[in-house]
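Read the structure below first, then the notes.
Heads up, one of the protein chains got dropped from this complex, but the rest are sitting where they should.
As written, the chains take the letters A, B and C, and residue 1 is the first residue of each chain.
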Amino acid sequence: MDRNIQVSRLDRQAVEDQEVEIVERKGIGHPDSICDGVAESVSRALSQLYLDRVGKVLHYNTDETQLVAGRAAPAYGGGEVVEPIYLLIVGRATKQYDGQQLPVDSTALAAARDYLTEAIPELEYGTDVIVDVKLGEGSGDLQDVFGEETQQVPMANDTSFGVGHAPLTETETIVSEAERELNTTYHDEHPELGPDVKIMGKREGDRIDITVAAAMVDRHVDGLDDYDDAVSDVREFVTELAESHTDRAVSVDVNTADDYDEGSVYLTVTGTSAEQGDDGSVGRGNRANGLITPNRPMSMEATSGKNPVNHIGKIYNLLSTRIAESVTDEVDGIRDLQVRLLSQIGRPIDEPHVADAQIVTTDGVDLADIEDDVLAIVDEELADVTDITRSVIDGDVSTF
Amino acid sequence: MDRNIQVSRLDRQAVEDQEVEIVERKGIGHPDSICDGVAESVSRALSQLYLDRVGKVLHYNTDETQLVAGRAAPAYGGGEVVEPIYLLIVGRATKQYDGQQLPVDSTALAAARDYLTEAIPELEYGTDVIVDVKLGEGSGDLQDVFGEETQQVPMANDTSFGVGHAPLTETETIVSEAERELNTTYHDEHPELGPDVKIMGKREGDRIDITVAAAMVDRHVDGLDDYDDAVSDVREFVTELAESHTDRAVSVDVNTADDYDEGSVYLTVTGTSAEQGDDGSVGRGNRANGLITPNRPMSMEATSGKNPVNHIGKIYNLLSTRIAESVTDEVDGIRDLQVRLLSQIGRPIDEPHVADAQIVTTDGVDLADIEDDVLAIVDEELADVTDITRSVIDGDVSTF
Amino acid sequence: MDRNIQVSRLDRQAVEDQEVEIVERKGIGHPDSICDGVAESVSRALSQLYLDRVGKVLHYNTDETQLVAGRAAPAYGGGEVVEPIYLLIVGRATKQYDGQQLPVDSTALAAARDYLTEAIPELEYGTDVIVDVKLGEGSGDLQDVFGEETQQVPMANDTSFGVGHAPLTETETIVSEAERELNTTYHDEHPELGPDVKIMGKREGDRIDITVAAAMVDRHVDGLDDYDDAVSDVREFVTELAESHTDRAVSVDVNTADDYDEGSVYLTVTGTSAEQGDDGSVGRGNRANGLITPNRPMSMEATSGKNPVNHIGKIYNLLSTRIAESVTDEVDGIRDLQVRLLSQIGRPIDEPHVADAQIVTTDGVDLADIEDDVLAIVDEELADVTDITRSVIDGDVSTF
Partner (left out) sequence: MDRNIQVSRLDRQAVEDQEVEIVERKGIGHPDSICDGVAESVSRALSQLYLDRVGKVLHYNTDETQLVAGRAAPAYGGGEVVEPIYLLIVGRATKQYDGQQLPVDSTALAAARDYLTEAIPELEYGTDVIVDVKLGEGSGDLQDVFGEETQQVPMANDTSFGVGHAPLTETETIVSEAERELNTTYHDEHPELGPDVKIMGKREGDRIDITVAAAMVDRHVDGLDDYDDAVSDVREFVTELAESHTDRAVSVDVNTADDYDEGSVYLTVTGTSAEQGDDGSVGRGNRANGLITPNRPMSMEATSGKNPVNHIGKIYNLLSTRIAESVTDEVDGIRDLQVRLLSQIGRPIDEPHVADAQIVTTDGVDLADIEDDVLAIVDEELADVTDITRSVIDGDVSTF
């Protein structure tokens, strides 16, 4: 098979070298990310249900979860949710196969419950949040198959494209790492930090400004002094983390909208702004690589919740990022790499209409020197496309 | 204060002596009873919330829970719920008082969860059943008060009436006791019996036919033989119970709609028919005394979910039954007693427009001999009317 | 065929001769009646849909509509609905037959819209009221048939009973007629009167008190004086109507909860209290004969929304009333007649387990003289039982 792979020079400066760069990441507790996370958990649970029951993945898509914010009355030492969050799981799923009824609604709810309990532990399922589900029946003749016995590669469900890049710039690295560390290692020792951490990075020349909006959990905060300490701790942690990734000047602001005199601070009961007025939706936040990067081409496709078998909007966004990472891992001399995959409806997904690797080389490196290596890696990754599907179902790949 | 209490002869035969008698009780797992139970649990939780937060009960009514049935795939040894039950808590509640926000929605959900978990333990909250809530804001100027500092008796909120009777006939006793015993002592040793037990008693002359519809829980039933044993055990238990309450001829049928040849039996995953097509609603099942008794006057008012402070439709149905029971406990010579209480809107609830005790005496007893005793007890119970409110909030009185 | 029909003496005074009588009717605009009306309209539309598409009525029941009240800001000359009413149509329906998809949801919505537009014309569909629908799939093997080609009588779906009576007492006649006239002839000339008219009749001895709660429509009322006139007009109309039906003393009160000094009157935007805090539900209001009559035996079954083919809870309540009316129309000498029909699950519906006509004769008439005539009429009406089904589908019979 001859894949249509093109390697060319990227006709702009590397983002790292541009004058102004903006990067954003919405943490896992942000209302949009909650929707992404639930949608993807439901997707994985349905894939697994289908594999367990009928040996292959049947037609479904669950990429439309909607969150309606609640109301809360936070208070130092512990407040309460007054009006629960309402979360509606939306999508299509195959509910019958070969005379067998498949518990897609119950499976979706259980997946949502398990995900929410882990991701937003302070949010009590069923009282602080109501989860409802509207999964329509998919049209039967679109039932796509994936399973042990199916060796062939699925066909693309649409004409669409995916885009990925590598390596991350310093600012991207800082934004990405800061959120992940705050929500893991930092959180382990600082239970007052909730999972709704939103990080905006702005670089102008050699100055990087990091703005963090961090929801604090009221029952772990005794008063304003305590709150102020919590904010300072976050600032210090992020500053240190940032400085370990760059030699540029770094400044970090946390919860800039606070007004201590007015007693107006970012205090929450559950650690997410969804408890108080912030609605959310799938596909409105982070792109497939976990970042929002307006300096770069982005796909509008929601990656979370789509079936990972033949939904090109999901597969090609994840795959293009994986390709970019593999190439930059294995090939030296690349300062910026952008990979685009364009599908053609009805064609096998390992044969994109065009796979396009655009490169800014480092000083002194000629594109021609690395072109063959790049091409080989792209080809190899495309051949392994179904590996993405398996990784997604196993939960080894993050989609937001 | 002079209460308008009338004692008179009941102008018909005692129900025990009528030729045909019909009595029904829907067990706690019946879809209508589930709604009654949730509505009343929510009501008690809101009363308690108001007492805890503002020292008095504020305006609310939650007597409109609606249950939309799910779908299930029961199977010997254990099946599953395929489409969850949807339960919508409906009503009015005061959400703000004196600048304080009151978590009525979250409180309602927690009450529903706790009640369902106890009453229908096989039903997993949040996956087998979705509970949603729509509690509108009550009109502020109807905020009714009840609390330590309020010594006066509330005013009736409506012109309405309540009706109660005592003693129970044999058939009523059997139907009532059978459901309660099946769902407690019997269930403890027979986990295969679900809480959705519906009992119909029909007496023609001296013959009593008891028909039981009993949902069996699949994971405790290995196969058809096992199921048949489970049905036989229920029949035997109810027969014995019935015979301990009557000398009349008794026959008991259980799950008469079963068709073993077709493999069509009353097997469920969760022990309630709500899992498969049976919707439910508040106020559609048992009356305030736990029975449906078409031989007797009945109130159409839903008792469950109404506020117990000034909602006459609730208070007078419970109170009239309590009065009837007190009278027959303390006064000999009564074969059938019917108590009616008629309110007048805006008057104190301990001063009904008319309280009416109608009596069939036993042979040889003259109404005049007992009239004064009856009158005194009625008067005393009316004076203690707010005790009903307290008992309801404490959960000491059943409303369905 | 020998039907089990029993004619006997009713062992109590005629209700007309009892000392105290209570009668109530909730008008068509009352929240409970709105639910009854929608449920029954949906039922008729589904019956018709099935007849049109597959030539017979398939399995369905739609007897669980739930109304969640809205909020309104009425004002003399015309106010507005602030928060719409939410109405959820609940039930089961067959959605596929013989490979054909049947538009049950759309049909249900269209029926609800048409009914509401006619019954509550001031209520704008889709903005003042949101109508939602949750119709589950009925279990396929319960698909009941009714159609041209089906000549046999259906089997009862349950062991249940119905009860009816005739003739109406004076108080019953007044309550019934007053609501119907107010909502038709009176309304035609008095557009200020909304359809939510609730009438309570109480007779003590020879004194009849009629209490009317009548929702006035604000855009037809200019101010308090105008409102007061509207109330007086209703009082006058009902008084005149009542006096034409009785020689007893009559008093009529209208909107007794009004407080003119406080400016608190029963003014509405749409003519129904559902716009402001009064929820509603099917089967909570009027019985099948349009009245609530606690002096008489009543069935708890909701008649509205049930399928009219084999649902005994519907058919026997309507049929027992029809039998009672036929008997009293054709046989002289009856002061009070009560008809009870008891079904047996799985038996043809024209062969009740027992049909029971209990009679209080007028002075000088002996039961034996009329027994045969009564028996013949009961037998004839039972033989025509499927005529009830047809009348219900055609909308010729009211169910609430």
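We take it that a contact is a pair of C-beta atoms (placed from the backbone, for glycine too) under 8 Å apart; a residue touches a chain by one contact, two chains touch by 3 or more.
Keep in mind the model is a prediction, meaning the values are calculated, not measured.
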item: Which displayed chains the hidden chain touches across the whole complex; value: A, C
item: Listed residues A:137, A:236 or A:366, member touching the removed chain; value: A:137
item: Contact with the hidden chain (one of C:14, C:54, C:110 or C:367); value: C:110
item: Of C:40, C:63 or C:128, the residue in touch with the unshown chain; value: C:128
item: Of A:51, A:153, A:224 or A:354, the one touching the omitted chain in the full complex; value: A:354
item: Absent-chain interface as seen on chain A, which is shown; value: 8, 11-13, 18-20, 22, 61, 63-64, 66, 68-71, 83, 86, 88, 90-92, 134, 136-139, 159, 161, 163, 200, 202, 204, 211, 256-257, 276-277, 279-285, 287, 292, 294-300, 302, 340, 342, 345-346, 354, 356
item: Positions on chain C where the hidden chain makes contact; value: 71, 73, 80-84, 86, 95, 101-103, 105-106, 109-110, 113, 125-128, 130-133
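Simple rule for what comes next: only the chains that are shown with their structure count from here on.
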item: Pairwise touch network: line, ring, star, complete, or other; value: line
item: Chain occupying the middle, per Cα centroid; value: B
item: Interchain centroid distance [CA atoms averaged], chain A/chain C, Å; value: 56
item: Intercentroid distance (Cα basis), chain B paired with chain A, Å; value: 51
item: Chain centre separation (chain B, chain C; CA means) in Å; value: 25
item: Multi-chain contact sites of chain C, meaning residues that touch two or more partners; value: none
